[in-house]
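The complex is shown incomplete by one protein chain, all other protein chains being positioned as in the whole.
Letters are used for the chains, namely A and B, taken in the order the chains are written, and counting of residues starts over at 1 for each.
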Amino acid sequence: MMSILNKLKSLDIRLPEAPDPLGSYVPCVRTGNLVFVSGMLPLKDGRLIHTGKVGSDVSIEDAQESCELATINALSVIRSCIGSLDDIERCIKINGFISSAEGFFEQPSVLNAASDLLFKIFGDKGKHSRAAVGVFCLPLNSPVEIDFVFEVK
Amino acid sequence: MMSILNKLKSLDIRLPEAPDPLGSYVPCVRTGNLVFVSGMLPLKDGRLIHTGKVGSDVSIEDAQESCELATINALSVIRSCIGSLDDIERCIKINGFISSAEGFFEQPSVLNAASDLLFKIFGDKGKHSRAAVGVFCLPLNSPVEIDFVFEVK
Partner (left out) sequence: MMSILNKLKSLDIRLPEAPDPLGSYVPCVRTGNLVFVSGMLPLKDGRLIHTGKVGSDVSIEDAQESCELATINALSVIRSCIGSLDDIERCIKINGFISSAEGFFEQPSVLNAASDLLFKIFGDKGKHSRAAVGVFCLPLNSPVEIDFVFEVK
């Protein structure tokens, strides 16, 4: 079986350095076989790749790209926490908070970008439960924030 | 002891087919003895029974009915995941996201409909922790979305 790092290479995804948390907390905590990942933002080299509310300032496509980047940042964080992404048994749950303009109801389409990427990378182990919610505003004016629970070996 | 299915019958509740997820994810994931259920909407035969913000478009009573239906949909999902509702040990946590009009602060009253129903069905095993939050908008313009964590045998 292909290692997850090789799988990421085949998808042309390079894991960044794990992003610094924005406050006095840690990006990732393990308890037993569960790993809880803090709310991830679409930060690249310390900056958000998009800002604003989805449905007005930010297009669905840009919000989807933001979800993919938040997911990649999460993988980077998990790798630094547990050592190897090959020790992931399953993605259990993701919560996608989508900063939403009035009348925007396509949060599931936006969050699908994260769900699809997890499935591409991990196959059946990437299939997760989730909640997609439209919120009023997010840290740094981010369009999306996603937190994760993984089961690991 | 009465089986949960008989209990549901005595409450005149019929479990629907487990609703299809709205995106590329699964309705329910088990890890160890915990089952995480995706955010459930008040869908009946594929349609929301109410739409809009609670406190303006949607009355508290209709929002409560929506919470009950989302809870029934969750039970349908869990049954299809673990086989029998009698294997539920405890409802651990529910998160209720209530699409809220400006100035609407009665999210707890709305979510009580879900909490009360869980208690009616499961007794002490139905007593859970929870968070009730007022959000800006939800998928498909749903008035409520609830996710769940259960402990199972």
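Note that in this section a residue touches a chain if its C-beta (ideal position, glycine included) is under 8 Å from a C-beta of that chain, and two chains touch if they have at least 3 such contacts.
The model shown is predicted, which means the values in this text are computed figures rather than measured ones.
Q: Identify the residues of chain A touching the omitted chain, counting contacts across the whole complex.
A: Interface with the chain not displayed, on the chain A side: 22-29, 31-32, 36-39, 95, 97, 99, 135-141, 145, 147.
Q: Considering the whole complex rather than only what is displayed, give the residues of chain B touching the chain that is not shown.
A: 32-34, 90, 92-95, 100, 102-109, 111-112, 115-116, 119, 127-136, 149, 151
In the analysis below, only the chains that are shown with their structure count from here on.
Q: Measuring from the mean C-alpha position of chain A to the mean C-alpha position of chain B, what distance in angstrom results?
A: Computed value for the inter-centroid distance: 25 Å.
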